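Before any comments, here is the structure.
Only a single protein chain was left out; the remaining protein chains are all shown in position.
To keep things simple, chains are lettered A, B and C as they appear, and every chain counts its residues starting from 1.
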Amino acid sequence: MDEREYQELITPYRECMENMENRIRVLAEDYRDRCGEEPIHHIQKRIKTKESIEGKLRRRDMEETAEDARNYLRDIAGIRVICYDLEGIRKLTRALKRQMDLEIVKEKDYIANPKPNGYRSLHVIVRIPVYFLDKKELIPVEVQLRTVAMDFWASLEHDLKYKAVRDLEGIDTRAELKDCSRIIEDVEARMQILARALEVGE
Amino acid sequence: MDEREYQELITPYRECMENMENRIRVLAEDYRDRCGEEPIHHIQKRIKTKESIEGKLRRRDMEETAEDARNYLRDIAGIRVICYDLEGIRKLTRALKRQMDLEIVKEKDYIANPKPNGYRSLHVIVRIPVYFLDKKELIPVEVQLRTVAMDFWASLEHDLKYKAVRDLEGIDTRAELKDCSRIIEDVEARMQILARALEVGE
Amino acid sequence: MDEREYQELITPYRECMENMENRIRVLAEDYRDRCGEEPIHHIQKRIKTKESIEGKLRRRDMEETAEDARNYLRDIAGIRVICYDLEGIRKLTRALKRQMDLEIVKEKDYIANPKPNGYRSLHVIVRIPVYFLDKKELIPVEVQLRTVAMDFWASLEHDLKYKAVRDLEGIDTRAELKDCSRIIEDVEARMQILARALEVGE
Partner (left out) sequence: MDEREYQELITPYRECMENMENRIRVLAEDYRDRCGEEPIHHIQKRIKTKESIEGKLRRRDMEETAEDARNYLRDIAGIRVICYDLEGIRKLTRALKRQMDLEIVKEKDYIANPKPNGYRSLHVIVRIPVYFLDKKELIPVEVQLRTVAMDFWASLEHDLKYKAVRDLEGIDTRAELKDCSRIIEDVEARMQILARALEVGE
């Protein structure tokens, strides 16, 4: 895959990523207008680099071509939606699923079922229609939804990723990581109980 | 209409304007990949200001509310596509009309039938679906397509608009304006004949 | 202050906010090239709305004019930099202070000295030169720097802000809030000790 092929490959993915961001912003705006609350803390997005696409294809024993990238990778475009609470995540996801022109390809709920290291997030692969001069194509975008607490934990873990994670004298690194995940979840729960209690009493 | 109502009004229009820009960029990219030629010189876009929306409603004897703006105005969001030649305009317009999820509301061909002062452009009003939390709405965007020559004339005319256009001693201003439009059209035609001749001979 | 005056007021502030964002992104890029680590988790920015500017002027017994806004408010443009750790905050702040064309007006270190409710962040007011047709002006931008942990706490607190914070039966709301702040700080410290231990051992 040379630079020109990579640029040609990612153009529709970039369009879909922006399309998805706009869809989510419209939903968030609607949410705010009705409930008086902003559901989204912030949004991040990224297009996989040429190096990263080629690396992933290689690890899966596929050819490092634009064609194989198109056929087998579904996270070339990714968008991450950091919400204030679980209810925001659930409402946005439900609304996305109701959009008739989208196709939900796959859903992985690491919130209901966290990964062993403590990772929590909701992953949805959505295919979005893109219109070319004389055909329509469905392009996948990976949407990750998480609360600020889940993102806080992921950012601490990101900090560790630069180092080689291994056990230190007297410290079980992985257990430590998971323990932090649990504490963060607890803090978030305590604050939300507080929020709900204040709400009820209003 | 207060500032908050205006902001609420224009949010989905902004989303649609960007959606339309993305659709046009995808088509242009596809055109370039196939023909080796860039069809678009540049794109401009604008959301009508609060003042401009209120002025237009007033002139049409409607109420200056967000509701009347939504019901009666179709140019709250506008996008202008300046193409290198007529063929680009025709191909992009045809491709837009083929996009199944869009609704073409109205088309005015001021290229085939220029306005009396010499104005030429193709105007299309397109309605684009926007998905809210629990409903879908079709939002209109005005798309203007013109060649660089037509835009050149329009920009000269824009220069005059700041002044009060009236006849000067010995000058028929409107005739002068129209004459310039004709000359610009001629130059564009000469250059395109040249381009086509070079093409044939290749 | 009518809409036109507001728009005229904020134009140079918007330019400065983007200028500041670019300066910070250049520093972050330089940091990454040298240390192999990304210092910034994400950046948020905002221009105060007309309503918010007028409200603040009113509360301070000033006139609700563009002139008073220009003379007395220093947070019309704000940018928030969420870093992975304290070291990133310190390095970015030091580098900003070294930029000769900037003027540091004020610095409040709520990291060294947290607010009573547990709020932590570093606030710096920086004045940036803007060149008009025939004069130069220095425009203030408020830069807030915080770690992901501080931002996590602030986002939980933001969630409460929508409700009227008051004591509930058997719960001391403010103490609860502060307790959470302490726990989050602890988790962050634990993870950073872990990160440093892994680093040393490499």
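Simple rule for what comes next: contacts are C-beta pairs under 8 Å (C-beta built on N, C-alpha and C of every residue); 3 or more make two chains touch, one makes a residue touch a chain.
This one's a predicted model, so the numbers in the text were calculated from it and none came from an experiment.
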With the full complex in mind, choose from A:50, A:146 or A:178 the residue touching the hidden chain.
A:50
From the list B:15, B:29 or B:188, pick the residue that touches the absent chain.
B:188
Please output the residues of subunit B touching the missing chain, sorted low to high.
36-37, 41-42, 44, 84-85, 148-149, 151-152, 155-156, 158-160, 162-166, 168, 171, 173, 176-177, 180, 183-184, 186-188, 190-192, 194-195, 197-199, 201-202
Residues of subunit C in contact with the chain that isn't shown?
8, 11-12, 15, 18-19, 22-23, 25-27, 29-31, 33-34, 91, 95, 98-101, 129-134, 136
Had the left-out chain been drawn, it would touch subunit A at residues 3-4, 49-51
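Everything below uses one rule, namely that only the chains that are shown with their structure count from here on.
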Whole-angstrom distance, CA centroid of subunit A to CA centroid of subunit C, is 25
Where subunit A and subunit B are represented by their mean Cα positions, the distance between them in whole Å
37
